[in-house]
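A protein chain is absent from this complex, but the other protein chains hold their places.
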Amino acid sequence: MSRYVLRRLLESAVTLILATIVVFIGIRALPGDPARTLAGEESDPATLAAIRSSYGLDQPLPVQYLRYVQKAATGDLGRSPRTGLEVADSIGHALPVTLQLSAFALLIAVLIGIGAGVVAAVRRRKPAEWAANGVALLGLSVPNFWLGQMLILWLAIAYPVFPASGFVSFFDDPAQSVRHLLLPALVLGSGLAAIVMRQTRSAMLEALTADYVRTARAKGLGSAQVVLGHALRNSLIVVVTIVGLQLGALISGAVVTEQLFVLPGFGKLTIDAVFTRDYPMIQGVVLVTATAYILINLIVDLLYSVIDPRIRVGGTAL
Amino acid sequence: MTVEASTLDIPVAVAPAGMRRRVLRRILRNPLAVTGLVVVCVAALLAIFAQFVAPFPYDQVNFNEPLRPPSGTHWFGTDSFGRDQFSRAVYGLRASVLVGLLSVVFSLTIGVPFGLFAGFYGVLDPVVSRLTDTLLAFPFLVLAVGLAAILGPSLTTAVIAIGVAQIPGVVRVTRSETLRLRGMDFVAAAVAGGAGDAVLLRRHILPNATNALIVQATVAVPGAIIGEAVLSFLGLGVRPPTSSLGIMLADAQTFVRDGPWMAVFPGLTIVVLALALNLLGDGLRDALDPRESRSA
């Protein structure tokens, strides 16, 4: 077991280093000079050279990279040349917005997804299954930003029930926070809900025909007990895995949602940084995303290998 | 754009040829899948024959009729340039379908060989796995914006960006299929019969992995169509005056108050198309998966 953990940790480190190198070289390969973008309207060769030298952009790439890694290792992600603010601070302000939004979206997705999934599995060939399946299919087929547009049109403009934008932290004012985040979380969570629903359904179906459930039934347990106590509990493992894997997609999806509802989150920070060629910010953002993705996968893998030892033989889970 | 394909596990022990007919029969017995198939075919025909279907050229402006609501002449209304939204939607369908198909072809072309090799040669597995992990750990939109910056926003850019984002999924499915098939008896028999690696991969493993890939592709296409919409929405999609469903939605954004129909119809078109593709995909999956029919 410890050897497996060690190997996974090593693999994760390699992936992380690869990701930082790829982003480091990648953004520098993009057309669009950060100095020119920074200079804005007042640009002349001398100004551009001065900007480049003050941010070390005139150094050879390996030197720039090593310097960055050296600083990043001590937790210093540098300053954004554009705003002059610490990258770590900016990320620190943006991340909670996205985390709260994602947590809310996840909650919605899991509630709707598992509920509908259980219904669909238990009530096979009944209207309830059709309805649950229909909702899931819709969730997969609706572009989430269009759903957002429609919700804004309907619930924020035609009938102004919810605000069209803005963010209030849950820890400052829970009621206002929910009011502001409900629509964006619904938009962000819709696709995920569909995926969770389908996974729950198929895992439940499999579990319901499995031997231990049959045994439980044979022992005379009521069907609610069987469904909730045994089958669902086992299906949850699969769902947790999926949710873990989808978290990266959730954060990507947050970019569009944040754009639509103008939330000062991580996604918006990312897109703005790329559009303005804010190198330190892009590097910081990718570092954080990659670390989160890798950590989540590592945890899921390890959990999985604890649950099902066969996984270790095949390498990475799933 | 992520699909649950990673959990697909479809045992295929039947020879492909005999299987095809049975699969087709099963699909035709599933009314939802047939509905999906019909809608997809209609959409494909509309896309191919757009110039005959559309009542107006997609780029014909009429400055005297801006922002007209839907009417007998303009079924989907007009946009701020007085362009017929129905005609634009029909042509937009063409671009969207094209992006959907091409990006999936792109991801298969690159992903399948990598997946095959990773699954077949244990030595390559860690390398390929690290690469796919790296790609997955990378925010998709950073990638897309980067590509758009290098290539300029265009249909090709959208195809590549979406295709690249789908590669990890394809690699994973192909890899796990290869791993599974490699351990099966008929492969062992072929090895015993003296078949080389190339023959094994081409004759025995790839054809048997096709079904899983077809299902993966069917669910990937609607994902890609929605992906095109997202990219266009962010200004990274097709070039004006080309129409795509995504760019129509992006245009609609400014006119949410004065021309809500500009957002409603292209959006509905995407939903219907994606829904049909997903229904078809589900039908295929059920038809290919004996487990489903058993528990039914």
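Read from first to last, the chains carry the letters A and B; within each, the first residue is number 1.
Basically, a residue touches a chain if its C-beta (ideal position, glycine included) is under 8 Å from a C-beta of that chain, and two chains touch if they have at least 3 such contacts.
By our rule, contacts and distances are computed from a predicted model.
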Chain excluded from display, named as in UniProt, from "HAD-IIIC family phosphatase", "ABC transporter substrate-binding protein", "Radical SAM/Cys-rich domain-containing protein" or "Protein arginine kinase activator": "ABC transporter substrate-binding protein"
Which of B:Ser71, B:Thr109 or B:Thr254 contacts the chain that the document leaves out: B:Thr254
Residue in contact with the excluded chain [from A:Ala156, A:Leu182 or A:Leu302]: A:Ala156
Hidden-chain contact residue, picked from the options A:Asp44, A:Asp172 or A:Asp211: A:Asp44
Omitted-chain contact residue, chosen from B:Ser80, B:Thr156 or B:Thr210: B:Ser80
Contact set of chain A toward the excluded chain (per top definition): 30-34, 36-47, 50-51, 53-54, 80, 82-85, 89-90, 93-94, 156, 160, 163-166, 259-262, 264, 268-269, 271-272, 275-277
For chain B, the residues touching the chain missing from this view: 59, 61, 63, 66, 80-81, 145, 148-149, 152-153, 233-236, 239-241, 247, 250-251, 253-258
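Throughout what follows, only the chains that are shown with their structure count from here on.
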Chain A-facing residues of chain B, complex: 1-2, 4, 6-7, 125-126, 129-131, 133-134, 136-142, 145-146, 149-150, 172, 179, 222, 226, 229-230, 233-234, 249, 252-253, 256-257, 260, 263-264, 267, 270-271, 274-275, 277-279, 282, 291, 295-296
Sites on chain A touched by chain B in the complex: 11, 14-16, 18-19, 22-23, 26-27, 29-32, 124-125, 137-138, 140-146, 149-150, 152-153, 157, 195, 198-199, 205-206, 208-209, 238, 242, 245-246, 248-249, 251-252, 255-256, 259, 267, 270-271, 274-275, 282, 285-286, 289-290, 293-294, 297, 314-316, 318
